[in-house]
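Missing here is one protein chain; the remaining ones are kept as they sit in the complex.
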Amino acid sequence: MEDKKSLRAPVSQKPHVVPKPEHPEYLGGSITVEINEKKLTVPFGTTILEACKQAQIHIPTLCHHEDLCVAGVCRVCVVEVEGMRTLQASCAFPITAPIKIKTTTNAVRKARKHIIDLLISEHYGECYSCFRNNNCELQSLAKEYGVDHYNFGHVTQPRYEVDNSSYSVVRDMDKCVLCKRCVRTCIDLQEVGVLEAIDRGHNTHIGTFFDKPLAEVICINCGQCINRCPTGALRANDPRDEIWAAIDDPTKHVVIQTAPSPRAAIGEEFGQGAGKSFTGELNTALRRIGFDKVFDTNFTADLTIIEEGTELILRLYKALVKKEIVALPQFTSCSPGWVKYLEHFYPEYIDNLSSAKSPQQMFGALIKTFYAQKAGIDPANIVSVALMPCSAKKFECNRPEMNSSGYKDVDYGLTTRELAQMIKEAGIFLPEMPQSHFDDPFGEASGAGLIFGATGGVMEAALRSVIEFVTGKRVEDVYANADITPVRGFEGIRYAEIPITEVGPVPKLLQHLVPDWNWLKGATLKIAVCHGTANAKKVMEDIKAGGKFSECHFIEFMACPGGCLGGGGQPIPTNEEIRKKRAEAIYNEDKSLPVRKSHENRHVTELYDMFLTDGPCGHISHKLLHTHYVKRGKFIA
Amino acid sequence: MQNHLEVKLGKKTDRKGPVIFSEYKRGEAIKKALSMSREDILFELKDSKLKGRGGAGFPTSTKWMLTAAAKAEKKFIICNADEGEPGTFKDRVLLMEYPELVFDGMVVGGYTIGAQLGIVYLRGEYEYLLKPLEDYLEEMRKDNLLGKNILGKEGFDFDIEIVLGSGAYVCGEETALIESLEGHRGEPRNRPPYPINTGFLGRPTSVNNIETLAAVSHIVVKGGKWFAKFGTDKSSGSKLFSVSGDCEKPGVYELPWGTKISELLEIVGAKNAKAVQIGGASGHCIPKSQFDRTLAYEDVPTGGSVMIFNENRDMLHVLKNFMEFFVDESCGQCTPCRIGNVKLLEGVEMIEKGQYTFAHINKLKELGRTMQLASKCGLGQSSPNPFISILENFKDEIFNRGNGGRNGR
């Protein structure tokens, strides 16, 4: 999925590009090696680490991560290669000759132990006071290699100050082992370029430009670095204490909205394998913790589809019929990491961003207005929490413009990991919870809202509605089971064309905006989906150069690889396999739902009837559900 | 005594030596090489049995043959002028007094491997040489020793650029050097792949030491067999030794490989020597009892640094100086080198204060062996050498020092 040929990551951390043989079965396409005296045939260019995995030999690793390019810096994975004077890092050694490998010799065992001892000697802090306790790769290595005392001493004083300037990411460099996964994530995987190794030798540390606090540099808060950190050096800014305090305060009405991705992943925090949703169990657990209401963010995801879809139709109408100059393609705006990325790197394109708020913020605005009115609660006493798979959502809810209710629309963004912690603190074992439903008035949501969690989901949800709006046909008649497969999958950038051969009547909801659909007849809707900001960069550069993406009408961008389900607030570890399983869980749940299109969500239509009375993209909706963006630029003041 | 170092390029002092310091006229090697085929040049090199003079001792003919054989549009030859090993200064002398040997060797190399560009990576400490060397290259261009169709050889275009390093010992490691040339931190790469097929900008690149290139110039003119006459069977030719420390005549000496350490000490006027550090900080400390060993790949290999310590020197102080150097100069990317050197230095300080146990010192020696095996590059692989060899060879002196503190129990 990730393109490993980017020029950005330090070359020292690039794998040797050994062309993978197309036919490993042909002569020269594969090589027989000997691992611990057992023969094994592998394709030319396989790393020793991969080969050992195939031979079911466990090699410890620390700087290696499947999503990232090779580093070969921690040296924990060293093995002996016959004929070589020194030990070789198995993660970085491509097999190009019939070598003999030994993985457990005395020298190898001693070296690994020494390296772990050295890392621990510099690792400040104690395991029991660390949020990664029991889920820490350094801790596991220490256990694996039987570390029972500090062979080379142990630091007693911190060397660095904890940087908690950011709403999203907290950096504690005293726990850093300099594996540079975060550097590779930030520079190579995401191409944001916040973090790099600074200074050299023993003074080397991971830092920002001029070692400034994270809040002052161009961080998009995606939190991908957190997901890949092997230790507790990176974590999200944790609001648990404040939320507990609100729950304990009888004058506060504490509500929580839950996004789709956390449900598909939170089981992992309770020892359940990836790929199972715990929606119903989670609802019960949240109530037992003490949340007064549990709402479904998918409801506002449906609302987002109506608003954003309408906005798209309006833009197209203006461009095609009224011949006005409008910004196209329209970009989705639900990923706050992506939004900030665009504001920094392509500020000249902020008009292309849909002005529709993200589902989290739409919900926030509605809770403290519509819901407060309906339930007769003073919005000043409502504490609005959002369970998100995302660290950037913490930043988003703190954006100064996000107060259209007159209050801070969403008080706290809570990650999947943090909620799992709260559930544990409450003495609850999530998988054992009975299932329960969401609370009304936002209790029903469609499958379209649900699939927002996976890359391509927003696009699919939008298409399910737009196709029906425009053609008057059922989407099931166009795509089997309403599964719009061309936009699904994990390829970094996907492109699709949807020809509009026939048009139907304009639905009631949109009649005040467009008279008919004839102007779309015979047109081809061009769309694209992309995830991970490195891919976003490619698309944006293509648009700048006037390439094929500049002719698109609508593009879904997600900052995180895999979309929200791979977000920076999700359980650790992450890799492609885990992300795929989470996606399966989401799509399976979508299949099981009675309503799978946003515009068929009864509560959404009711909301337009009762509250947002001048319709999608109308005056009220503009006030509450739409926002504006900031041209931030790249300059670091 | 002169305090200001006078920099006048090409001005020779009366140096004498069998190979490098023998007669040579600027451009000679280029002229000769261009009349030969690439294969013939490689054969001469093979006959010469020349090994890389940076210290690792890889056969130059093999390196050039592999680079020549690599298929690519562009290739590079890089002259490693990042001489940073403590006690080494032969490259400074070569560049200052014999630039023709170095640059001619580069042109020959460019011709042989099929490179279009040569890059001299000049250490930042030698910045004062930058301008004079650039002027020298300009002269060569004027004389068509560089540029297009060199000396009328149709289709042979080659030029040389100088890039200035910035104070990083590790950049003497060839892949770190390439990294820094590419505008990255000077952190060594994983090997394989080797620069011969994936070097500067991902192209085949031959990185050669200055002295190697100087030797090539002589070999091309005088023949590989002539070169191989000097030295020993496995160490052909001569070697430049940078001699410093406790002796009457420090400086650069050219001696054939196979010279005994005691002979060298005699020549430079070192009386009362109790130890010689061969190969710089990352080399080995040879005690007096082993002065009859020979300087050659088969016995004591070296990049040429010879530091002499007389009987009054405190070897623990010497060791501490070396370990401080490595702590400073480790690039910091791999664990054994980044943290290991600090631990070894701490060990030295413990001994200094008399607050150590032999159990701990032995543990550190074990750690040193791991560093030699598991570090990513030559720096970490060799930085424990002085720790191990000095503590071993001078244990009586070091562990029985009258330091007022407690000695090891």
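Letters A and B name the chains as they come in the text, with residue numbers starting at 1 for each one.
One rule holds in what follows: a contact is a pair of C-beta atoms (placed from the backbone, for glycine too) under 8 Å apart; a residue touches a chain by one contact, two chains touch by 3 or more.
Just so we're on the same page, contacts and distances are computed from a predicted model.
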> Looking at UniProt, which of "Raffinose/stachyose/melibiose transport system permease protein", "Acyl-CoA dehydrogenase", "NAD(P)H-dependent oxidoreductase subunit E" or "Urease accessory protein UreF" names the chain that isn't shown?
Replying inline: "NAD(P)H-dependent oxidoreductase subunit E"
> In the complete assembly, which of A:197, A:487 or A:604 touches the absent chain?
Replying inline: A:197
>> Considering the complete complex, identify which of B:61, B:88 or B:112 is in touch with the unshown chain.
In response: B:88
> Looking at B:32, B:49, B:185 or B:376, which makes contact with the chain not pictured?
Replying inline: B:185
> What subunit A residues would touch the chain not displayed?
Replying inline: 7-8, 187, 192-200, 207-210, 217, 634-636
> Residues on subunit B that touch the omitted chain in the whole complex?
Replying inline: 1-5, 83-89, 91-92, 123-128, 163-169, 180-186, 200-201, 242-246, 250-252, 277, 281, 307, 309, 313, 318, 321-322, 324-325, 328-329, 331
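Just so we're on the same page, only the chains that are shown with their structure count from here on.
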>> Using Cα averages as centroids, what's the distance between subunit A and subunit B in whole Å?
In response: 49
> Mind pulling up the subunit B residues that touch subunit A in the complex?
Replying inline: 168, 175-176, 179, 182, 184-185, 187-190, 192-193, 198, 202, 327-336, 338-343, 346, 363, 366-367, 369-370, 372-376, 381
>> For a test of understanding, state which residues of subunit A touch subunit B in their complex under the given definition.
In response: 10-12, 14, 16-17, 70, 72-76, 78, 86-87, 89, 92-94, 96, 107, 110-111, 114-115, 118-119, 121-122, 151-153, 177-178, 180, 197, 199-204
